[in-house]
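The structure under discussion is supplied below as structure tokens; questions concerning it will follow.
Shown here: the complex without one of its protein chains, the others still in place.
Here the chain labels run A, B, C and D in written order, and each chain numbers its own residues starting at 1.
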Amino acid sequence: MKRAWVANVALICMLPVVAIWASMADEPFIITLATKVAILALAGVGLNMALGQGGLVSLGHAAFFGIGGYAMGILASHAQSYTPLLEWPMLIEGSNSMPVIWLLALVSSGLAALVIGALSLRTNGVYFIMITLAFGQMFYYFSISWPAYGGEDGLAIYMRNGFPGLNTLVPLHFFGLAFAVLLVALALATLIGRSPFGLALNAARQSSERVETAGIRPYRLQLTVFVLSGMVTGLAGALFADLNRFVSPSMFSWQTSGEIMVFVILGGVARLCGPLAGAALFILLEQLLGGISDYWHIFLGALLLLIILFARGGVMGLIAGPGERAHV
Amino acid sequence: GMITTLSGGGASLGIDVRDGFMLAVEQSGNTDIEVVIEDDQRKPEMAVQIADKMIQSEKVDVLTGIIWSNLAMAVVPSATAQGKFYLSPNAGPSALAGKGCHANYFNVAWQNDALHEAAGAHATAEGYQNSFILAPNYPAGQDALTGYKRTFEGELSGELFTKLGQTDYAAEIAQIRASDADSVFFFLPGGMGISFLKQFADNGIDLPVVGPAFSFDQGILQAVGDAALGVRNTSQWGKDLDNETNAAFVASFEEKYGRLPSLYASQGFDTANLLLSAMASADVSDQEAFRAALKAADFDSTRGDFAFGSNNHPVQDIYVREVIKEGDVYTNRTLGVTLTDHGDVHAADCAL
Amino acid sequence: MSEVILAAVGISKRFDALQASRDISLDLRRGEIHALIGPNGAGKSTLIQQIAGRLKPDAGRIVLEGRDVTALDTAERARLGIARTFQVSALAMEDTALQNVVLGVLGARGGAYRMWGNALARGSLRDRAEQAVARVGLTNMATTRASALSHGGRRQLEIAVALALDPKAFVMDEPMAGLGTSGSHDLTELLSGLRDEAPVLMVEHDMDAVFALADRISVLVSGEIIATGTVDEIRANSAVRRAYLGEEEGA
Amino acid sequence: MSLLTLAHGSAFYGATQALFDVSLDIEQGEVLALMGRNGMGKSTTVKSICRMLPLASGELRFNGRDIRTLASHKVARLGVGLVPEGRRCFRTLSVRENLQATARPGDWSQNSVTDLFPRLGERLGQSAASLSGGEQQMLAIARALMTNPQLLILDEATEGLAPLVRQEIWAVVARLKQRTGLAIIVVDKSLKELSNIADRAVVLERGTSVWAGAMNDLDEQIVGRYLGV
Partner (left out) sequence: MSPVLIAEQVLNGVQSGVVLFLMAAGLTLVFGVMGLINLAHGSLFMVGAFAAAGVASATGSFLLGLVAALAAAAAAGALVEVLVLRRLYAREHLDQVLATFALILIFSEGVRWVFGSFPLFLDIPTALSGTVSLPGGILYSRYRLALIATGLVVALGLYLLIAHTRIGMQVRAGASDREMIAALGVDIGRLYTVVFALGAALAGLAGALVGAIQSVQVGMGEPVLILAFVVIVIGGIGSIKGAFIGALLVGLTDTLGRLFLPPLFALFMDSSAAATVGSSLASMSIYVLMAIVLVLKPSGLFGART
């Protein structure tokens, strides 16, 4: 346990250290990468709530990631063109303030998670995986063909949205923001993990009958965590869109879902910093292998396979020791 | 800096653009130019990230290479806003030609509508009265149909949007058969076009088909086979265009890479030559001068005459080609010009 | 006659061609252990499941302390005080014994949706759980994971979770299953003390345990109750002997 | 020569050792009782014999042939029929399919096992998951018989059965014993029944066989000491 704790702290500290070093060395691109790691890790932390604690293997989290992204895209594009988002029943203006965007991202991805979860949780196991995947695809096709917000072309936002008191165009500022959000999410995940809710949820993953006969409905527990998880991933989507100053349907694609899941598993399921370790490793591999060969996906695939087959518990499992399935 | 698609679906286009581009660079013998190439995997996020990297870390001056409109939309506005030049070797979304045009953005290929407009014009010239038109349901597809309708003077007997990435067109073909159309226009890039043509040919419908060059490109034709023979398509380039530059290009490309060049290769080649011509007369660090040098378009294009319109998009001739078989290889023969010195309608919206 | 805590009234259930419960009425009274015995496939587990809420009866009612609970689901019934244990232990195997029991307390008291605070922090939640653990004699195994407990240990733990629910009635399906002679013996003692807490409805094939524990016995054959009575009455009942006990056990 | 010999067997679950030194052997036509309190390693011994768990050391022979490293299915095909602890019927299969899936030719057929357990005959089309506990137990026994084994292993085969059926099963075991050839290893908690039926017994204590001998020689003292009665 102690070792896991040390590993977590070291991992969390590593990111800002890298970013600050890059800032001093005038390597803005490395800060961008660090920001990307933080944001993708956030998406993974979201998924990990459902996956690690709830045992809900969702292969459709791209839906929430994308919704978060479009929350940003839609609000900001309206702000950019000075057209109201809604005139009826009340006037809603676009916005390029991050807090407002985040709120919309949280609310809309939470609602989507509520609907998708309510339907998907009627099933379990493999069905659940496939259904969430299919719902994700549904959003994907919708976003491609719906012309209002750019369809397949996506939406480009020329200026990064603002955050009170920060200049988000400075890479380090934006990194700090993303990292702070990540920290909050990690704290939240820790809090939930040891709370009564976390205990009940973990029990529901292991035996839903047990939870039921203890007077608690597993369905509700799982729906609750699914919504939370969707919200966190949605928030990550909004940040990701801001990082790229661009959203497009590819955020909804099933490969995105797969990649978020890869972060989680690569890093170690149900481990606090699993998603962070996974995202960091993934980005690192992408940068390193991408330079070696056009066919670098083969190597990535092979590496993933090796990790799954021989390093159970992911990277954090290797670093922090097998240990407990950490109550995140 | 070149951002292009080298892996995954659609990699063939990126590879052709790259090969065409590098051929020109090599032939020029110019050593001042340093090309960094990265693979965007056809993912907009990836393209944005690479652009950031090229601009921030590698400090490139000029970006190019993007194949797809959606990736261009993701990269171009922010790159030009950061004072970089972008030369498009493919993809000309209307937003970047109209309101979103930028002094540092030059399109060396075409505005997206151009080939569709040419197809419409061709159909009109052939005297077709009733066209059945179809395209995937995404912005480029919607633009395609709009473009065709802009120049086609007959009636439409049907208008269909298919799913992006759709591979089975039996349902659409049945509708075409059931309609009273006398011609078919389609815009289905990549694998979609291959599927459509094969299935269309197998269905024994005897209607003339027109389409933009994308579905009849050198790389794709071999996969379509006989089904494509005789089909008319519109393009700003053809391998048999009669000019010196082109002949030299086709010969040297074939020699170097062992395959016939495609439309995309020609565009990559032209893009590089445009860049080289500008570098010859101005220094990149002098933005004004370099911009003017680019705008002059003082290079020998594989398509013959080439000039930039007010919105930095090409003003060029568009040809009609026909698919033929040369020995074992399927390729295109140019039949003639359908639109002369064609610009685009979006230029009117451009503030430049 | 003492007060009826839990009652099944006119329960019927059919699976396709098979009538698993035929108009079954049965009551469980304060302070008693009521054993339900009967041949394999008679419909005992089916009845238990209808009482606990896992299956819906085709006809009939389940009444808990005068309240009709037929329309409620398992979780609601559990909250109202029906504590069920399973034949094959259903526990959160990766969790410790104490965590399993805390779950029961949470169910009974509410608060399963509280997302802050430590579930295992000292306080009334934990005290209550520790009491239940102590009741079944698992105190020194409290921090052992359920997966590492022996078969008998898991049985005890199931009962501790049920105890933590502060139930009105226990409903147990074959609690002795899989326990060796000595294990059965220990559990018999534990169950015997349980009846003061709340009455126990128990399905069991271990006749030694049934005869040692039961205040009353009901015999279910082919979905019907053919007899209800004290141990002696049932032993002496020739129909029960023929259908279930055989001569030897009955004697 | 013994039909089956296990000598000085030891085995592990992951890193924890469950068997330390277990020896037993059984002749054709013999009934051997494997005894011991909960968790002493009876089922683990059974699993080792069926090669569901590797033996870390020791000797394992069937009909003189070394089967220590043989795959589980090959051991079964040599003639070892298992009724596992916890029944483990194939839940998604019907009763008939459970019987047929692994049947091998021999005296036992679907007809003869349903004669033995008429209730199974009535439930042939029903899925195993919906059978009552006792019915599943009958199915597990019938399924093992349908493989026509030379050695039948019954691990807690009477668990959860009604007294009458239990008696019936013991009667069946007695009948099987009389048929020449079939050897049976029985694990059960009912000492009384075992002493009626078994020829010999092996007693396990913490993963070690501590006593072996004729059933009749099993005295009060050993019973009290090792079986906790």
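For this structure, a couple of remarks:
Simple rule for what comes next: contacts are C-beta pairs under 8 Å (C-beta built on N, C-alpha and C of every residue); 3 or more make two chains touch, one makes a residue touch a chain.
Predicted model only: the values in this text are computed from it and were never measured.
Partners of the chain left out, restricted to shown chains and counted across the full complex, are A, B, D.
Touch with the chain that is not drawn comes from one residue among A:Ile129, A:Met251 or A:Cys273, which is A:Ile129.
Considering the whole complex, the residue from D:Pro84, D:Gly134, D:Pro163 or D:Gly207 that touches the absent chain is D:Pro84.
The hidden chain makes contact, of the residues B:Leu207, B:Ala223, B:Ala289 or B:Val337, with B:Ala223.
Contact with the chain that does not appear here is found for just one residue of D:Ala7, D:Ala56, D:Leu93 or D:Ile222, D:Leu93. For subunit D, the list of residues touching the undisplayed chain reads 50-52, 71-73, 76-77, 81-82, 84, 88, 90-93, 97-98, 100-102, 104, 127, 143-144, 147. Where subunit A meets the omitted chain, the residues involved are 51, 57, 59, 119-120, 122-123, 125-127, 129-131, 133-135, 137-138, 141-142, 145-147, 254, 258, 261-262, 265-266, 269, 295-298, 300-302, 304-305, 308-309, 312.
Within the entire complex, the positions of subunit B that touch the omitted partner chain are 7-9, 11-12, 15, 137, 142, 145, 159-163, 165, 167-168, 170-172, 174-175, 177-178, 190-195, 198-199, 202-204, 219-220, 222-227.
Note that only the chains that are shown with their structure count from here on.
Core chain by CA centroid proximity to the global CA centroid: A. The greatest centre-to-centre gap from subunit C, using C-alpha centroids, is found for B.
Here the spacing of subunit A and subunit D, counted between their Cα centres, is 52 Å.
Between subunit B and subunit C the centroid-to-centroid distance comes to 74 Å (mean Cα coordinates, whole Å). Residues of subunit A in contact with at least two other chains: none.
Subunit B has no residue in contact with two or more other chains.
Chain pairs that touch one another are A-B, A-C, C-D. Contacts from subunit B toward subunit A in the complex involve residues 6-7, 38-39, 43-45, 48-49, 52-53, 56-57, 69-70, 73-74, 77-78, 81, 93, 95, 137-140, 142, 161, 163-164. Remark: subunit C residues 15, 37-42, 44-45, 87-88, 150-152, 174, 177-184, 205, 207, 243-246, 248-249 touch subunit D in the complex.
The residues of subunit C lying in touch with subunit A in their complex are 52, 73-76, 78-79, 83-84, 86, 90-95, 99-100, 102-104, 106-108, 111-120, 125, 161, 164-165.
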